[in-house]
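Okay, structure first, notes after.
Here is chain A:
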Amino acid sequence: MSVVLETKGLTKAFGGLVAVDDVSFQLQKGELLALIGPNGAGKSTCFNMLMGQLPPTSGEVFLGGERINGLSPRQIWRRGVGRTFQITATYSSMTVIENVQMALLSHHGDVFKFLPFAHKLYREEAMALLDMVGMAEQADRHCAVLAYGDLKRMELSIALAHDPQLLLMDEPTAGMAPKERVALMELTARIVEDRGVSVLFTEHDMDVVFAHSHRIMVLNRGALIAEGDASEIRNSPLVQEVYLGGGTLFDAEEDAHA
Partner candidate 1 sequence: MEFFVAQLLTGLANASSLFLVACGLSLIFGVTRIVNFAHGSLYMLGAYIGYTLMQNLPGAVGFWGSILLAGIAVGIIGVLVEVLVLRPVYRAPELFQLVATFGVILVIQDLTLIIWGPEDLLGPRAPGLRGVYRIMGEPIPKYDIVLLVITPFIALALWYLITQTRVGVLVRAATQDREMVGALGVNQAVLFTGVFALGSALAGLGGALQLPKGGADLLMDFHILAPVFVVVVIGGMGSLPGAYLAAVIISVLNVFGVTYLPQSTLVLMFVVMVVVLMIRPYGLFGREEVAGEHGQVGEPELPIKPASNSVRMIVMAGLALLALLPVFGSSFAMVLTTDILIFCLFAASLHFLLGLGGLVSFGHAAYYGGGAYIAALLVTHANSPMEIAFLLAPLGAGLAALAIGWVCLRLTGVYFAMLTLAFAQLLWSLVFQWGSVTGGDDGLVNIWPSDWLNSTTAYFYFALLFSVGGILVLRHVAHSPFGYALRAARDSKRQAESTGINTQKVQLLAFGFAGFMGGLAGTLFVFSKGSVFPNELEIARSFDALIVVFLGGVKTLAGGVAGAAFFKGVEDLLTRFEYWRLVMGLLIIFVVIVAPQGIVGSIRKAAIRLNILKQGGQT
Partner candidate 2 sequence: MQRKTFLRAMIASAALAAMPLATWAQDTIKIGEINHYKRLAAFAGPYKQGIELALEETNAAGGVLGKPLEFIFRDDQGEPGEAVKIAEELMTRDGAVMLTGTILSNVGLAISSFAGEKGYVYLASEPLADSLVWGAGNKYTFRLRSSTFMQAAMLAEAAAKTDAKRFATIAPNYAYGKDAVAAFKENLLKLKPDAEFVAEQWPALFKIDAGAEVQALERAKPDAIYNVTFGPDLAKFVRDGTDRGLFEGRDVYGLLSGEPEYLDPLGDEAPEGWTVTGFPWYDLSDGPAGEFVAAYQARYDDYPRLGSIVGYMTVQSIVAALEKAGSTETEAIREAFEGLQVASAMGGIEFRAIDNQSTMGAYVGTTALQDGKGVMINWEYKDGANYLPTDEEVLKLRPAE
């Protein structure tokens, strides 16, 4: 297995507050890696540094062996990183397929064209992507009227538009019903398998985390405090104390959704 994403000593300080403290990890090709931790632990800051929204105070990020810190989100995206947002970010004035077409237009370098009709370009490619997430039938609906779960799936298809090698998903199932969460993560897992994409995601729903991640990292007060598979994490007293609690509020059995 090859390493897709690697961070070394990633640190971010805001004034005197160290939001992310010396975080180092590796993500293998085809791996689904979960990043969990209490609110304010630094998960979003970490994500923003990986995606280029924030420059790290120190430390490095490597994508496929190349250093990418200091690059803008656009440049990182061009190198094959897709992302989805905790709160969906969609073009609410467009149809579903136009949302995907927009990403394809950018991917093919057509943004600054004035002559063609945009809605005619890359329609088939967009349709194939929507089909993959089961949204083909809704392609021509106005995306503002979609149910939240459908928006999330649409966002996933946008993130896949440039055939990325790495997907960063910030709370991909937030705001979804339990079974929808399972369906979305199953879909994600299938895509990981089919396309060999690697996924790093944050999540609060422990059912989702334990059922779908290959590996789990726990962040607390900016620092990684644990790393391992589901049972290692579940049984770590430290993780229980700072994050999981008594375990009464998620499925206790390991095979709940397996």
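For anyone wondering why these and not others, all candidates are chains of the complex that A comes from, given by their letters.
Just so it is clear, contacts are C-beta pairs under 8 Å (C-beta built on N, C-alpha and C of every residue); 3 or more make two chains touch, one makes a residue touch a chain; residues count from 1.
All of these numbers come straight from a predicted model, not from anything done at the bench.
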Exercise. Check each candidate in turn (1 or 2) and state which touches chain A within the complex.
Key: 1
Quiz prompt | In the complex with candidate 1, residue positions of chain A that touch it | solution = 51, 72-74, 77-78, 83, 85, 89-95, 98, 101-103, 105-107, 110-119, 121, 141-142, 144, 155, 158, 161-162
